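Missing here: one protein chain of the complex. Every other protein chain is in place.
As written, the chains take the letters A and B, and residue 1 is the first residue of each chain.
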Amino acid sequence: MTMNPNLDVYAARMLPEEEYFAPGHRACLGCGPVITLKLVMKALGPRTIVSEATGCMEIVSSTYPQTAWGVPWIHVAFETAASVAAGVEAGIKALQRKGRYPDSGRITIIAIAGDGGTADIGIQALSGALERGHDFIYLCYDNEAYMNTGVQRSSQTPYGSWTTTSPFGAKSIGQKTRKKNMPSIAAAHNIPYVATACPSYPFDLFEKVRKAKAIIGPKYLHIYSPCPTGWRIEPNQTIQIGRLAVESNIFPLYEVENGVWRLTHKPQNPRPVSEYLRAQRRFSHLSEDDLAAIQRMTDDDYQKLLNMEKATQPSAVKTASPKKATAKIARSSGKGGRK
Amino acid sequence: MNEQKKEPGWQDLPIGCVMMEARSTRHYHTGDWRSQIPVTDAEICCSCGLCWVYCPDCSRYRDLRTGKYDVNNFFCKGCGICARECPTGAIKMAEEET
Partner (left out) sequence: MARRVGIEVSLAVSEAVRVCDVDVISAYPITPQTHIVEKLSEMVAEGELDAEFIMVESEQTAMAACCGASATGARCFTSTASQGLQLMSEIVFITSAMRLPIVMAVANRALSGPLNIWGDHSDVMANRDCGWIQIFVENGQEAHDNIFVAFRAAEDPRVILPVMVNLDGFSLTHVIEPIILLDKEDLGDYLPPYKPVVRLDPANPVSMGPASTPGMYTEAKKALEDKLRGSKKVLEEAWSDFGKRFGRHYRAIETYKTDDADTILITMGGLSGSAQAAVDQMRAKGEKAGLVKIRLFRPFPLDDFLEAVRNARILAVCDRAISTGGMGGPVYVEIKAALYGRPDAPYVAGFIYGLGGRDVRVNDFEKIVQKARVQANTEIPQPYEIIGLKE
């Protein structure tokens, strides 16, 4: 499949039909993360092992005795998605080397966690696994709060958002801090591939997952997954809100491949962030000034992204040869110098 | 139907409570949850498959005789994403008759 925008509408039927994340799960109506997982699992296929953190997707998919998973799946604790995945990867590596694993081919290992299990309690395990270079995919389904426990704030909750632990009030705008930039934290580990995606752009998501699967080494995917329950939108608005997030540059779609930053979608006429924010009751308390501030922050961040794209383009990454420079200086001083 | 099966005795539990049957949530009737159901006008449906792509509950299927998409009653929770996203407006949510 190629990333040909002209095929956007008609390529839907070309996605694999088999469901490795089965229906019958207990997710809310219109749940964004399950759409993400459904599409991710279609892209990965059956030779995949999932290590999942405690959270919405774990609870709705695997409360005894039923599991939604059609691939091997393991859950240990909240902060352990990456650490368990590291163990799975090492275990299979050792066993295959010793000829004691039933499958001798490459198996995709994916760690799945929400924004809490990734950016907060799970960040240590994630950083360690990325640094050690395990061959696995890390997927963060970002619904911007600890949704499973009742919409408490996380470091991924955006500025100004209501949550139960960052409620707005006479003395509070809601979340006081800005969303921690997880994709750039992952990229700072010098891993081969980092990407952001959103199920509202399903073919972009699918391609990125397929691309990650083919790369050897640690890969980080940050997938924006709207939550009607926590964001206070209608269940039917999940895909629409995701689209607005991307089109307003609130959540840009980009890749970082071996240190080269590239936006995979550049909205021609970006929507004002107010359109995105006003559509969600978690932002309904924000004033016009707040909206303007968020617009400025969004524009700044997007510009920074464009700057990264420019600065890391392969043609831009050239350094002057130090030897040539010394030789020039030596010659100009008339004292001979290096030959 | 979601039967109230006899809850397992401690000797019935598998090792480590491992769930041995893959995709066993398929037995669970989430269709019970909905209060509205998507109704598809086959004349207008252009068979693009977007409703199937976006459905959180794998509740769209393609009728292979007609090529058109329709709802899977067993799982559909009635969220309405398909109706909103359908590019031709072929899908409308309706109050479900009980």
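Just so we're on the same page, contacts are C-beta pairs under 8 Å (C-beta built on N, C-alpha and C of every residue); 3 or more make two chains touch, one makes a residue touch a chain.
Quick caveat, the model's predicted, so the values are computed rather than measured.
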Per the touch definition above, residue among A:Arg97, A:Arg281 or A:Lys304 touching the missing chain: A:Arg97
Residue, one of A:Glu79, A:Asp142, A:Asp204 or A:Glu255, that touches the chain absent here: A:Glu79
Chain not shown, touching residues in chain A: 46-49, 51, 58-59, 62-65, 67, 69-77, 79-80, 83-95, 97-98, 100-103, 107, 124-125, 127-128, 131-132
Interface with the unshown chain - residue positions in chain B: 7-20, 22
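Here is the rule we go by: only the chains that are shown with their structure count from here on.
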Separation of chain A from chain B, taking each centre as the mean of its C-alpha atoms, in whole Å: 27
In the complex with chain A, residue positions of chain B that touch it: 8, 17, 19, 21-30, 33-34, 47-50, 52-59, 62, 72, 75, 77-81, 83-85, 87, 93
Residue numbers on chain A that touch chain B, as the complex places them: 9-10, 12-13, 15, 19, 22-27, 29-32, 34-35, 38-39, 61-62, 64-71, 199, 202, 228, 234-240
